[in-house]
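To start, I am sharing the structure in question, which I have written as structure tokens.
Only a single protein chain was left out; the remaining protein chains are all shown in position.
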Amino acid sequence: MNKKLMVALPLMAMGTVAFAQSSVTLFGTVDQAITYVDGSDKWSGLQSGGSADSHIGFRGTEDLGGGLKAQFWLESGILADTGSGDSGGGLDFKRRATVGLMGNFGEVRLGRDETAAYRSMKRFDVFNNAGIGGSQLWSDGFVPDASLGSPTLGNSKRKDNLLAYYSPNYGGFNLGINYGFGESSNDTWETGAYAGVTLGYNNGPWNAALAAEQQNGNSLPIAGSAYNLRQRAYSAGLGYDFGRFQVSGAYRQSDISGPAGGSLDGQTYMIGLAAPVGAAGVVKASYNRYERDVAPNNELKADQFSLGYEHNLSKRTALYGTYSYLKNKSNDGQALGVSMGYVPLDENGKQHGVQVGVRHSF
Amino acid sequence: MNKKLMVALPLMAMGTVAFAQSSVTLFGTVDQAITYVDGSDKWSGLQSGGSADSHIGFRGTEDLGGGLKAQFWLESGILADTGSGDSGGGLDFKRRATVGLMGNFGEVRLGRDETAAYRSMKRFDVFNNAGIGGSQLWSDGFVPDASLGSPTLGNSKRKDNLLAYYSPNYGGFNLGINYGFGESSNDTWETGAYAGVTLGYNNGPWNAALAAEQQNGNSLPIAGSAYNLRQRAYSAGLGYDFGRFQVSGAYRQSDISGPAGGSLDGQTYMIGLAAPVGAAGVVKASYNRYERDVAPNNELKADQFSLGYEHNLSKRTALYGTYSYLKNKSNDGQALGVSMGYVPLDENGKQHGVQVGVRHSF
Partner (left out) sequence: MNKKLMVALPLMAMGTVAFAQSSVTLFGTVDQAITYVDGSDKWSGLQSGGSADSHIGFRGTEDLGGGLKAQFWLESGILADTGSGDSGGGLDFKRRATVGLMGNFGEVRLGRDETAAYRSMKRFDVFNNAGIGGSQLWSDGFVPDASLGSPTLGNSKRKDNLLAYYSPNYGGFNLGINYGFGESSNDTWETGAYAGVTLGYNNGPWNAALAAEQQNGNSLPIAGSAYNLRQRAYSAGLGYDFGRFQVSGAYRQSDISGPAGGSLDGQTYMIGLAAPVGAAGVVKASYNRYERDVAPNNELKADQFSLGYEHNLSKRTALYGTYSYLKNKSNDGQALGVSMGYVPLDENGKQHGVQVGVRHSF
């Protein structure tokens, strides 16, 4: 019994005409992990996304002839442990909502999307940026001084209102460029826009990428005067496949220029290893070093070690287990602490975490 | 590789039985437009729906035999520039959530739906009721006096709790009837119901429709005493296809009876032209005249000229550009101003807008 597609009637008599597409892919992942984490408190429970973010999406590609293709992509995050959307509320397409054209020239995309920078770097984390072992390479869009009203530049993995260009591969090299408009009616480049560029290289066992980004923040009334925050971030990643194992690492530096000329900087160093074991297993290990500096003299250093095993029941279904250890070292009582999630962690606290879960993609 | 449909197990052992349908259509549109609008402020950014509202939906039809069919339709609006639902929050099926039966007698539909009146009139706007060039024929469900607490009768394009009947074509003529229950537990006809009727004519190059509607509002406490608002609206549209171009126009009059016998009336006149250019292009132009009168003596007149070009890359994918100009003329300082959106516009302001975008339907 095949899934038949109705021939759609024209939706509008004049102006535009819409047809049902003969090729739509429904895809997604449901990932659930039984989780134990200690820290300033202890917690055990079920969590979505121990080895990959749970999501569901719809996408399709149309061949326009002459090498040109149109593509749409609508993707919604899910907190599968509670059935909510990934913001904790309803479903939306905040993982991706784009339309684009692809051809010999590369690809042009418009809409809500992950940034070119995150897209180019996420592959270097052997823990897939998810769960207790996932790197927090991107957790830097913050101004962590409560006296400033905790301004934030948002989750910089994805941006609204993005224009993106992705080049084809030229001898292994490829280029990605992003421009993100601000959302507010009076946003300018200074007050709300984003720009990013990446250069990638993929050739045989080599996999490398460089990225630079700037996010301009909204005017914030701090201590009575408006202030424009600005985040500049630079990322670099490198991976090599030795055959019997893969090694990859990344570095990211984020500088947020805050009030009164203060700088709120962060560096993250990540290195990871993934090695096949037997026909269906993969062992993973990673080390992350987080450094967060708030001028003039607040400083946090945190170390995270993660070890995991993933057993593939098929290409689409896996069982996995992850152990992670995280230790904060701060010179100040400010809430600079990094945490592997689920429970808060003091600025000098340490944390153990264990996740055992199942992931199914469709 | 065909998309196979699983044979579903009965969901319930007794009572009702549910089966998975062999024919479900997944359809939608993603439309993104780079937009510049001035007005009382200037704004540029990415906007969803420059030439058609972005949306995704699921629908299916079952042949019940004897000429009878059942149909369901669930359709969700999307703000594709941010990935949100079209209310700015999560996804829902507020574009349409209906079940119906179709046969020789016509069609009966129940649920959230666009009104028969809007359904019959929307085809006359060559700009498809979307983007900066779209007609605001339907933007009249308002009582624009802030001293009254800005009561509103809601977006009258779509209604909850609708019962709808649509007749078959009789020699080109067709009939649509709507009744919409109020939602609140003590809504009556007087306090929350809606009724509408349309008569359409489609024959060869001719396309015509008449519609009449009444929406009764909820009791509003105004100046200490409750008041039931009532909106009556009449619409008429006419289109003719000359072959080398199409001309269409519409008129809509909305009268809201407000407090103390005051009348809050609006008229909109729209005329448009769409002409194919070459094998894949369409040139569009329209003029809208908006008139809003608040008794006793506040009056707004606004003129909007729009010009657009749409280039079809296929039946489902198009590039487009739109220019629009809007000028308000008010005799009073009240906030009666019409705007093409994105930025507010003063009651005597003028506005230019440009959109360049891509639309893909699936």
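Residue numbering begins at 1 within each chain, and the chains themselves are lettered A and B in the order written.
By definition in this document, a residue touches a chain if its C-beta (ideal position, glycine included) is under 8 Å from a C-beta of that chain, and two chains touch if they have at least 3 such contacts.
Quick caveat, the model's predicted, so the values are computed rather than measured.
K.L.:
Which listed residue (B:161, B:267, B:314 or B:348) would be found touching the missing chain in the intact complex?
P.N.:
Only one of B:161, B:267, B:314 or B:348 touches the chain omitted from view, namely B:161.
K.L.:
Just to verify: which one of B:45, B:90 or B:266 makes contact with the chain not shown?
P.N.:
B:90
K.L.:
Per the definition of touch given earlier, which of B:83, B:111, B:176 or B:200 contacts the omitted chain?
P.N.:
B:111
K.L.:
With the full complex in mind, choose from A:27, A:105 or A:242 the residue touching the hidden chain.
P.N.:
Result: among the candidates, A:27 touches the missing chain.
K.L.:
Take the complete complex as the reference. Which residues in subunit B touch the chain that isn't displayed?
P.N.:
1-6, 8, 12-21, 24, 26, 58, 60, 62, 64-65, 68, 70-72, 74, 76, 85, 89-101, 110-112, 160-163, 181-183, 185-187
K.L.:
Which subunit A residues touch the hidden chain?
P.N.:
2-5, 7, 22-32, 34, 41, 43-46, 48, 51-52, 54, 56, 59-61, 78, 80-85, 89-92, 122-128, 202, 207, 239, 246, 248, 274, 284, 310, 313-318, 342-344, 357-362
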